[in-house]
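Sharing a structure here in structure tokens format.
The other protein chains are all here in position, but one chain of the complex has been omitted.
Labels A and B are assigned to the chains in the order they are written; within every chain, residues are numbered from 1.
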Amino acid sequence: MRLRWHHLALWAALVLGMLLLPYLVGNGTLRTMIFANYLAIFAISWDVLSGRTGYVSFGHPFLIGIGAYTTAILTKRFDVPVEISIPLAVVATMVGGLIVLLPALRIKGSYFALVTLAFMELMYQLVQVIRPDLTGGTRGMSGLPTLTRGAVNGFYLSTALMLAIAISMWLLMRTRLGIALAAIGMNEESVRGSGLSVTRLKTFAFITSAFIAGLGGAFYIHYLGSIAPRALFDINFLFTIIVAALIGGAGTVVGPLIGAFFLTFLLEFLRPYLPGAERYFVYGGMALLIYMYQPKGIIALFEAGLGRLGRSR
Amino acid sequence: MLQILIQGFLLSGLYALIAMGFTLIFSVGRVLDLAYGAYLLIGGYTYFHFSQTLGFPAAAGLALAAVVGCAMGLAKFRLIVKPLGGGHVAVEISTLILAVVLQAGVVLVFGDSSKILLPIVPGVERLEGATVPYSNLLAAVASWIILLGLYCFVRFTHTGRAMQAVSMDARGAVISGIDSDRINAITWMISGALGALGGVFFASYTQLYPGMWVAPLIISVAVVIVGGIGSIIGTLVVAHIVGFMEITVSALIAPELRGVVTMLLIIGVLVLRPRGLFGREEI
Partner (left out) sequence: MSVSLAVTGLVKRFGGLLATDDLSFRIDPGESVGLIGPNGAGKTTVFSQIMGEHRQTSGTIGLDGEEISGLSTSARIRRGVCRTYQVPRPFPDLTVAENVRVGQMPDSIWEMITRSGDRQREVELALSVGFAKGDLDRKPSELSMGNLRKLEMARTLATEPRLMLLDEVFAGLTAAEISVIAELVQSLRADGMTFLIVSHDLKALEPLIDRAIAIDRGAKVAEGPYLDVIKNPRVRASYLGTS
């Protein structure tokens, strides 16, 4: 692993900027930033699995939902303290990740995407009918314990979580493991032909992705204080996660982060003009254009721009 | 019992129509069109707008829905699928995005609330305790007529045979002088028309709302996964399995669980028999 000083400087600048932000902007913007942070966590989680290994997951809300529902049920119905329920939720999500993994060991490509989509829809329907006394059925649950009070604290907590996940994933993906996972996305057979156990690598990617999804889902739900099946197991939610990773730049850590912030603020910017779900029209249209024009995302546009600047100098 | 049988047949006929457009694209173009459900959405709303709001006759509304579906199919092929050059993942992701965009477009034009579609043909028939709305009967009969027409088209016309050739061996078809671009464009147009018509009938079954595209997409996916590709007969058979399973479960166990069995079928088949019940090629 080789670290370059300018990488460290950029991360330090980001951390510092985030720390100072509450002194510079109002609470409204901070609340938007909180959503961007959680979206970034989910997009990074998606990317660890799908952006790297090429196994496109359409079921990430399934994983996030396991984490969110586990901690919601434990705290609300069984009065388990948050310090215990969140770790349990993360473990439950990792088990859920393993369940999704099983078909992935046998099927590839489009079929994997479809089976994960089916898992998400299955979860959506099951949550409403099985033990509604626990899950709250179609309406979900509200009045869940929240971890923080006020926008500033919520912002610091979500930022710390997001940066911890982003930096550790960034470091992890700079090791040879990152190259091995990316190689699976390019040619699984050749990875096997290089003497590496592809199954073990895929398992690692799944579990890591599930770990992040569960952690993010659990903290997110304790920020919102409420949970509803339609908000979680929803194609629009899935769409936002995938689009954040893709238009930021899949296969990188910084890409999903940029994508999440870009999308959240775009959505916020559109709010005065299009107050309802119609915002997704402009938002999705832009995402589609960027994806068609530059499948490697905004980060590739940046790099190309920097390259051009470097050459002209 | 009779109720289940009649409703099962009516629903399955409609499912066959809906799934057919999706299967066609999968077998000829070898890609999954996740925006397929949007044809149903747009088709349903087109019919609603012309027949219910503007007062056109029902037949004209249906025809216009089919035309709009056709145009959407062509546009999707020319503007998205072809420029992406047939990469599976790219097509899946961009069609998923497109579906969400179109859903938002419908919200923009027609609003968020759901709309009740008046029966295409009013009235009900009572049959030994089973009530059958004429609309549902029409949907099933129309589905069968359209499917029969499609079957004849694929079997007996030059273009239809070319479609079969492309679905069996795209490269071989090109070598033998078939313009695969043209065939693909035609397939996308047919798929769009089938989806849009299916959407009108589907909406008359349930209701018209911006999120209505997800359920039929899942049903189509189930039919393709279980039934394999490229066979009209296989699609018919599996559409009946799915249709009857849903009707039976919602009549005998609980109506809320009707979607669950479809999902379990998809997951079960993919995990236990990755090649599908009737065999399937790798994509």
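In this text, a residue touches a chain if its C-beta (ideal position, glycine included) is under 8 Å from a C-beta of that chain, and two chains touch if they have at least 3 such contacts.
Predicted model only: the values in this text are computed from it and were never measured.
Peer 1: Write out, one label after another, the shown chains that touch the chain missing from the document.
Peer 2: Looking at the entire complex, the absent chain's contacts are A.
Peer 1: Which one, A:Met18, A:Ala180, A:Ala210 or A:Leu257, makes contact with the chain that was left out?
Peer 2: A:Ala180
Peer 1: One chain isn't shown here. Among A:Leu196, A:Leu270 or A:Met292, which residue touches it?
Peer 2: Residue touching the absent chain, from the options given: A:Leu196.
Peer 1: For chain A, enumerate the residues touching the unshown chain of the complex.
Peer 2: Given the touch definition above, chain A has residues 1-2, 172, 175-177, 179-180, 182-183, 186-187, 189-198, 200-201, 204 touching the missing chain.
Please note the rule applied: only the chains that are shown with their structure count from here on.
Peer 1: Whole-Å distance, chain A centre to chain B centre, using C-alpha means?
Peer 2: 32
Peer 1: Can you name the residues of chain A that touch chain B in the complex?
Peer 2: 54, 56, 58, 102-103, 106-111, 113-115, 117-119, 121-122, 125-126, 128-129, 235-236, 239, 242-243, 246, 274, 276-281, 283-285, 287-288, 291-292, 295
Peer 1: How about chain B: which of its residues touch chain A in the complex?
Peer 2: For this pair, the touching residues of chain B are 31-32, 80, 83-84, 88-90, 92-94, 96-101, 103-105, 107-108, 112, 210, 214, 218, 221, 225, 254, 256-257, 259-260, 263-264, 266-267, 270-271, 274, 282-283.
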